[in-house]
Structures are given as structure tokens and as C-alpha cells.
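Below are the C-alpha cells for one structure; questions will follow.
With one protein chain held back, the other chains of the complex are shown just where they sit.
Coming up: subunit A.
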């Protein structure tokens, strides 16, 4: 293990921090995002959306829209040629609503026009006659429960043919009726967070001469989009070709389709290229969010702080359509006890259909919500027993060799205790100097609400626990093609993969892997598209692991072929061959020759489909299985100053120690930790889509607040590198863990400062001053 606190930018191999290939373009504002796509003669698409959370459609009159000058097409569900249903897990979501709308913002009709304003105005002229129905807006009610884990409510209308339960995951391990000295029960709820990516949903669909379609779109997974688009259009995969357009952030919000099929339908219908770009308000309605959660946790502990059992119940509100709710439910359930070794566990996690906005993937994927509950419980255990919060966590921490509640063995590093000790040992920020008033250091900032009055400091800790990669037996793989050739006397490698770069830096890592494996400086990345095999999803902290693994394997295959060529040229077998600086070198015989000479016109190209080790489905009754690929851990310490009279917060420090297995690109790893920590901070203290009776009340950046630089403290970050023997280069996925622990650490610090229970996340000023709880999603 090495401890890394500084990063270098040397030669662009693994372990270095070379500049991103798109860095200059992005910093100078010249990078082309999907919203910048343009083509001569293209049309603009616009989407008419339901204003109601739940209603029957009696009729749709498109005539007034068609009558407008400049309008080229107006389409409804009747115009969907294939199956009018899509979805990541199962296809339950219509491309365009048929007889019923199930959430506010559900697409009902489409317009293509020669100007975006015309398209929008025309969409408004479409007359839809709705019969409003009473929306179901609470997950517990939706699944017919009268109390935690207690069925008994009848007469709840079904929003889908199979009822309102999307999935129930049960985990049962150990003694079903355990005894403990002290029992701590807590109830928590987490509001709906948005990915708040800056680049709105957008893309350009271009009809092709072969009757097919080329779609340029910002997404996280080209091939899963392609599959769903094919079904909706009734076209084969050879006719539906996708190319990744510039992605302005994703965080899970681009795993589901948004405008994809819509643009294709309009393009096929009009025979012209069609571009669709959502505006900010539409974007808030146009992608899935993080599931709101209601959670009840019961911890039984011995007096020394050892956890004897955990009984937990979680309801996740999946909203109107399934999206990835089934997998999110499994994650919340299997990771929901946290990084703690607990012998007796009873966990029930439910995902429900309601008439709220659909919820699906977001960074952390089910574990974020649970972490708020389990970490709050750990603090309460410490308080109740008069123990140190870090000490209680260490006493119960998972280790390599522990078994998690699903029975799976933790078979690589799980340095929870070390992470906690290291983050605890980092220097604390100094107290605010009262003789030097700087409003930017105060809760409220330059809004000038306190000069120190009412301000109390708190410190809190939390640990993240996250599975990396797709779980439960999913065939999770990636494809990479590597081509080595001599161009202008120089070896050049071209990498082909469909894996989506969404800002995280996969493109940089790809170049580093090739340089390391093939000793070639010049690495060209072909545009990500569906002409190469499936790259899998850019999610679950998996791309460096899986596409990185595929690329490494493809490089190895290319290298073996190069060595063959070299030995054929050399006339005999040579031992200990390596590729260094464009040359084939032997450990025993020195330089064999340059690639330029050895290869000349020979092009070496290999394509590899690469899988991580298999996982297995959960037992439906006990939840037992080796369901996950790899576990990742991070620990945060938060220091906060709270104005206890006004309930305003300044996060003073947010330090993190994370085990990353191997930092392929230390600067990018740190970037993930900074960004992830801030996204967690946002959920802790400000980010919530407020939904009342199924209606979104803050679909704008005016009222959906995300952290500004004055809300974000300087962060100390330490990386541990305990290699995972099962993973390429020993790496561990890094993108999600910091998002999971930063918020709970802040909540812990806020509770210490205010002595309030703070059971609703995000906290509101009212909660922090102990006043009436208000403004949460209605129950």
C-alpha cells in the first residue's frame, strides 16, 4: 500500500495525472456539447407534457398545431411504429402517453418545426382533454401498507397492471429474535435529489438513406439506448446507430431515455434532421431523480457498543415508472446496514410506483439514502452509551474476511478502521477569529446575518459503503478495440469503445492504459458509437474497472501479436519482451527493433469483450448471495458552523480518506472525491425537488439550490491504495463513495452543533432551530 497526498503530471502513464484530451476545449468554451449540435436544414422538436400527475386522456386535438406556419409534424402515441414502451429494467414507460398520464411532465405529443419558438408555440396549441384522477403520492400507501412493514391497506388503485410494488428485497441473516442490552429506534426521510447536470437533455436525429436513423445524443450507455430505441421504432440495430455527443454531466440522470425516441420519430416522419434541446424547467421534468426514502432502523446493541442486530425497513418512491428502481432497491437493501459487521439482520426494502416524478439512477444508487439512516443510528448508539462516535464505528467495522448480511465474503481490503483513524487524525480547521470578521466565513455568508451571534461548531463522521459494477448476476461487460499502426513513421494507437465519457475522465484513463501497456505515446480515441460492441454503462463507478479492463486485455492481445511479428522478423524466439517508447525490447537481449520498422504496413487490431467476475441473484426469501463484484469505502469528517438562531449553515471543512485500490489518475480521482463530496453536501443542506400532490414546485435553479463556491469548504483528501487482487491494476471504483458519506458526516456535525434530531434530509433552517418541521415532501 502506498499513501498518496501529492499528484504529478509526468508522462501520461498509469499513476500519472496527464491533462485530459478535452481539457483545453472545455476550459476555453469550445467543446461541443450535445446542445451545440447543428445541421443545415434541421428542424426543431418540442414536447408537449402533461400538466397533471395523474389523468385519463379523453382526446387529443392536434389540428391547431398542424395549422401553424412552419410546423412540419405533430405526433402522438398513434405514430409510434414499434412498441410504445421502454424502460431500463422492464418496459413500462410509454414513448408518448396513450390513454393515461401518470406523472406531471409525461410526454404526450411532439412537434417538429423549422424554428424552436414555432415548435414550442405549436405544442402549446395542441388541445388535450384530460380527466384528472387522484394521484397516489406516498410510497408506503401505494404498496398498501398501514404502518412500517405492515400490509393491510385495501382499495389503493393500481397504477400499473401488476400493482404498485416494483420490488421488495428481503435480507434475513442470523437469529430472527435476537436480544440486546439497548435498543435504538430511528425514523428518517430523505427528499428527492436531482442530478442537476448543467447540459440539458439534447440530441440530433438524422434520417439515413437506408431507412435507418443516426442519433447523436448525450447519454451514459449507447447500447442500452439503442436497444430501447429499436423496439420503439420497430427497426433493427443495424438501422439505429448512435454516436455519443458532448455530455454536460450525467450522475445517473442520463441512464434512461429522454428525447432519444422523440427526435428519431420526428426525423423519420419528416425525412429531415431534428434537434431537441430541453430548457431548464423541462429538464427537471425530463429525467429521473434520486428516490426519496422513508426509513425506520432499529439497532440492538450491547453496552460496549457492539451491534447485535439491525432491523430496517426502507420505502423508496420510484414514481410513475420503474426505471432502475428494482436495482436501486437491491442496493439500498444489501448495502443498507453500512460498512459494519452485524450478525443478525432483518432488512425489508420496498420500491413503489406512485404518481410522483419517476426516480432512478443517481450517483450512490440507493446507498446514499440508507447511509443517512445507518450513520445517524451509529451516532445515537454512541450518545446513548456515552461512547466515542468514531470508536463505535471502529468496534463494528467490516474488515477483509468479514461477511456482509447477504453472506458474501469481503475478499479484498476493507480498511474501514484505518479510514476513520486517518480522517480523524487530519488537522482540524482553526476556530473563527472573532477579531477579524469575514462574512464569507460565517453561516449566511455575505448576506450578513450573523457576526458570530448564535454560531456553534459541530464535528461529525461517516463512512461510505458502495458496490462497484452491476450486481445480481447481470452480464456486465465491456468491449474495446485497439488498433496499432504506423502513421508517418510513428506508431499510433486508436481506441474504439462505446463507453461514454460524461466528464469523469475515462478518455484520459484510456490513453494512460494504452501508453502503459503498449509503450506508444500517440493514442487517438475514436468517437464512442454503436459500431463497436457494448461498452456497458457509465455508472456504478464501473468504467475504469470494466472498460479499463477490456482495454487492458485488448492491449495485451495486440502486444502478443506485436511480439510474434517481432520474433518472426528477428528469426527466433526472444525472452522477456517488452514495449518501451515505441520499441520492442528484450530483458535479455536489449533492443529488438522499433515498432515503425517491425510493423511497417502491418496493422495490428484486436477486439476484446471483457467481464468482471460473475455475481449471483439474491435468494428471494433470505437475500443471500454473492451479489456484488467489489466493495468500496470512504470516510468523511465534516466540521460545520451553525447559526442556531437562524438555522443557517457554513460547512467549514469536509475531509475525506478513500481507498481507491490503485489511483490510475490521481488528479481525476481527487476530482471525483471533491465533486462527489459537494454533491453529497448539496443533498445534506439544500438540494430537494419539492413535490406537492404530485406537482414539482421548484423546477429551476432559482429554487432548486445547488452549492456555490461559498458553500464549499477547502477539502483535505487522502488516498489509500490497497490493491484489489480481482480487479485490473488492483483498482477500486471511486466515483460514488464520496457522495455517500459526505452528507451523513455533515448531518452528524449539525446534530452535534444543534442537539436537534434532524431526521429529514435535506435539513431546513426550521429543523436546525428546532422549530416546526415544514416544507418536506408530503407524506
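The definition used in the following text is that contacts are C-beta pairs under 8 Å (C-beta built on N, C-alpha and C of every residue); 3 or more make two chains touch, one makes a residue touch a chain; residues count from 1.
The rule is short, and it goes like this: contacts and distances are computed from a predicted model.
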Q: Could you check which of "CO/xanthine dehydrogenase FAD-binding subunit", "ABC transporter permease subunit", "1,2-phenylacetyl-CoA epoxidase subunit B" or "Ferredoxin" matches the UniProt name for the chain that's left out?
A: "CO/xanthine dehydrogenase FAD-binding subunit"
(Q) Which candidate, A:239, A:280 or A:302, sits in contact with the chain we can't see? (A) A:280
Q.
For a quick check of understanding: of A:187, A:298 or A:711, which residue touches the chain that isn't displayed?
A. A:711
Q: Identify the residues of subunit A touching the omitted chain, counting contacts across the whole complex.
A: 120-121, 124, 279-281, 440, 443-451, 453-454, 645-648, 650, 685-686, 690, 697-698, 700, 702-703, 705, 707-711, 764-766, 769, 771-772, 774-775
